[in-house]
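The chains shown are only part of the set, and none of them has been moved.
Just so it is clear, A and B label the chains in written order, and each chain counts residues from 1 on its own.
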Amino acid sequence: MPVLTKEFYLETEGETHIINITDYVQRIIKDCGLKDGIVCLFVPGSTGALTTIEYEPGLLKDLPRALEKIAPREAYYEHEKMWHDGNGHSHVRASIIGPCLTIPFVNGNLTLGTWQQIVFLELDVRARRRRIIVQIVGD
Amino acid sequence: MPVLTKEFYLETEGETHIINITDYVQRIIKDCGLKDGIVCLFVPGSTGALTTIEYEPGLLKDLPRALEKIAPREAYYEHEKMWHDGNGHSHVRASIIGPCLTIPFVNGNLTLGTWQQIVFLELDVRARRRRIIVQIVGD
């Protein structure tokens, strides 16, 4: 059973840009020719996060609103003392959502629900180039 | 080292029904005969989530109360515009908790703490039939 490590890049548009990465991941699984296994997704960086969601316009506004409640943009953050880059809330949100996802695939297909997509959340305050690691362990 | 994919079904009772699935997962590991490895749990669907908790009646009320703070049921959700199914908060909560868990097992036993159980959180507003994927990579 091999381990395969792939990656792809995203150009984000800044704060709470939510990008559907399902097709990227599904294509990598198809291309690697493995049938069954685990795909481990990981974002290097402390102001981005990965999760799943039903990717429709309403929820792309609703999820950021909940994150604003947990860690409001305009609150005071100690992080500012060191960096003055206005993204203390971005770091806090990213630590709560988390940087990784693991998803089984079967017969070359992700086991997602019909209305469930894999998303990258840009939580930083500015546009970023993001690298997503896709590691596959399977048969 | 093989990859084994199993699944089981849950009949949930609706919003914030929290189901202890530890025994289902532990039994699958025992039955597969593998000694050491990773079990990857995944819920297909965007209004359910997986985590661990001490499964006692108090916390089964306390965790939903915290989720109500993060994404209140009675708040306005843009998701309503498209679907009118009253579960915008369910989606937001599920994206924050997340759809997957990975847990090591050693000598056929999950490495859970003494008071730590694996739970499925039904976050949707109605009773659902839920499929849980259990994928095992191990020796």
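Going forward, a contact is a pair of C-beta atoms (placed from the backbone, for glycine too) under 8 Å apart; a residue touches a chain by one contact, two chains touch by 3 or more.
It should be emphasised that the depicted structure is a prediction, and the values quoted were computed from it without experimental measurement.
Participant: Tell me, please, the full copy count of this complex, given that what is shown in place amounts to 2 chains.
Facilitator: The complex in this structure file totals 3 copies.
Criterion: only the chains that are shown with their structure count from here on.
Participant: Report the inter-centroid distance (CA atoms only) between chain A and chain B in whole Å.
Facilitator: The separation of the two C-alpha centroids amounts to 19 Å.
Participant: Spell out the residues on chain A that touch chain B in their complex, using ranges where they run on.
Facilitator: 1, 36-38, 51-54, 56-59, 61-63, 66, 69-70, 96-98, 101-104, 106, 111-113, 115-116, 137-139
Participant: Where on chain B is chain A touching in the complex?
Facilitator: Spelled out, the residues of chain B in touch with chain A are 1-3, 5, 38, 40, 42-46, 69-71, 77-83, 88, 91-92, 94-96, 98-100, 102, 133, 135, 137.
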